[in-house]
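Here the complex is missing a single protein chain, while all its other protein chains stay put.
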Amino acid sequence: MKDDLKDKAKSRELSLIIESSPHIRDKDTTPKIMYRVIISLMPAVATSFYFFRWRAILLILISTASAMITEVLCLMARRRTLKTVLDGSAAITGLLLALTLPPSLPPAMAAIGASVAISLGKQVYGGLGHNIFNPALVGRAFLQAAFPVAMTTWIPPVTLKVDVATYATPLGNLKFQNAIALGTLTPLKDLFWGNVGGCIGETSAAALLIGAIYLILKKTIDWRIPAGIILSLSAFTTVFWLINPDRYAPPLFHLFAGGLIIGAFFMATDMVTSPITRAGIWLYACGIGLIIGVIRLFGGLPEGVMYSILLMNTFVPLFNHYLRPRILGERRPKK
Amino acid sequence: MNLATRMIVTLTSIGLISGSFLAIVGQVTKERIIFNKKHEIEMAALKVVPGASNVKMIYEERDFAIFEDRDETGNLIGYALQAAGTGFQDKISLGVGVSPDLNTVLSLIIIDQKETPGLGAKITDEISFLQYWKNRDCSKSLILRKPPVDNPNSLAPNEVNAITGATISSQAVLNIVNEAIKKARQLQAEGKLSERH
Partner (left out) sequence: MAEKTRKQEFFKGLWGENPITRQLLGLCSVLAVSNAVINGLAMGLAVTFVLIFSSLIVSLIRKIVPNQVRIASFIVIIATFVTIADRTLAAYFPHLSKAMGPYVPLIVVNCIILGRAEAFASKNKVSRSVIDALGMSGGYFLTILLMGLIRELLGNRTILGYPILGKWFSPWVVMLLPPGAFIMLGLIIAISNVIDFKIKERQKRV
């Protein structure tokens, strides 16, 4: 008898329609979001052309093309529909990767990087939405390990009109050439407009910020992530700068130098690899900012944006699991 | 036989058999292994002083040794210093040949290293690193030229080229060499490198 009742209860339960969240939908679709991000990166692409000319455009085209071709090949190998190639996600990966490459990098290496970004950074996990790490950063980390010399050789922007083969980035100058003591720390104005050596798309903070503001206004990216990164990095660097300004650079320098802006606004905000809850987002963002600070101030490398985002990416599933908002009235189970 | 005895008997006999077997293997290979180790360092000591035909160790301490290099007629033509120090990842052990007055580095050889393959490990590479160590003036400390220059002739007599992208490993080698020469000079001043013909 009892079993009978149970079965009945079960069948009633099964007749319910169960649908996983999200229940609220808006008109944003993946392609729409992706193309919005691509548009927001256009100012950065334009400035990269202004500062590094055709080298930059060539790298961007090759990297994007390689990313899309790899996406097609992977989808074919996985026997999936090829329609998703045009959703723009592969193009963004290729574009973002290109923007974080040094201008003198041989284009073949950019192609390898973009291919690794898509295949090992995204498709091996099962495609868009399943990846743990930001694909563009996976590609960049691979290139950094594969071609360490080519990835750390920099040339000056053409606008500087200096005739040297290699040229230190502002952060490299700070870490390896004793810039503060010599008084050669790159002026903030140059950092802001981008008239410095560095990766093709990260030099101009101004161009990136235009795109970032557009994305924040459109609510495509969560303002909390860049805010958390900027706040924590500023706090960290301010403390050390106040303790010893002869050794540590001012916080504003750190905000505009290197890949912080592109990392904070465009890489860390990747919807797939950032946490979904408020508490998770703040923890994630502050973690990134602090790790950047530690690497830049005390690490062997001049720049740490890439590694800190990748590191915090690994925590995202953990944050999503433990920092779920409680349902109204639910109590924490007693241990 | 009860279980306890059986356990003891089996383990003991397995241990005994293995042990005696290993003793034989150890005996057979012992000489060769010691010879290999010695041979490697002596060959290096011979190689770093061009024209040397025999070497003799005249001083030894932890991570540091000095060899006399003589030519066929028995003239002292240089010293080989064997030294080790910290590299980027692990200890780097090297041999450096110096002139009898300790003022010229004749050549350098890397005996052992575990630097990053393709980067720091290039310190063992003749073309990208070792060739710049021929006939350097070390009456003062040697210094590293970074970024490296293409033409070796444009290096100052006491400069050596760094390896692009592997400054830390290059610097480590340089420090070990400078340190070794300093030590040798001190020993010479104390008369411990007395010339015996």
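In this document, chain identifiers A and B correspond to the written order of the chains, with residue numbering beginning at 1 in each.
Assume a residue touches a chain if its C-beta (ideal position, glycine included) is under 8 Å from a C-beta of that chain, and two chains touch if they have at least 3 such contacts.
Note that this is a predicted model, so its numbers are computed, not measured.
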Touching residue (missing chain; options B:Ser18, B:Ser53, B:Asn75 or B:Ser139): B:Ser18
Options A:Ile38, A:Leu120, A:Leu252 or A:Leu323, residue touching the unrepresented chain: A:Leu120
Among A:Ala146, A:Leu290 or A:Leu311, residue touching the chain not depicted: A:Ala146
Contact footprint on chain A, counting only the chain that is left out: 106, 108-109, 112, 120, 124, 142, 145-148, 150
Residue ranges of chain B at the interface with the undisplayed chain: 3, 6-7, 10-11, 14-15, 18, 21-22, 25-26, 28-29, 32-33, 36-37, 40, 112, 116-119
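Going forward, only the chains that are shown with their structure count from here on.
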Distance between chain centroids, defined by C-alpha means - chain A, chain B (Å): 45
Chain A - residues contacting chain B, complex: 148-149, 152-153, 166, 300
For the chain B and chain A complex, residues of the former touching the latter: 118-119, 147, 164-165, 168
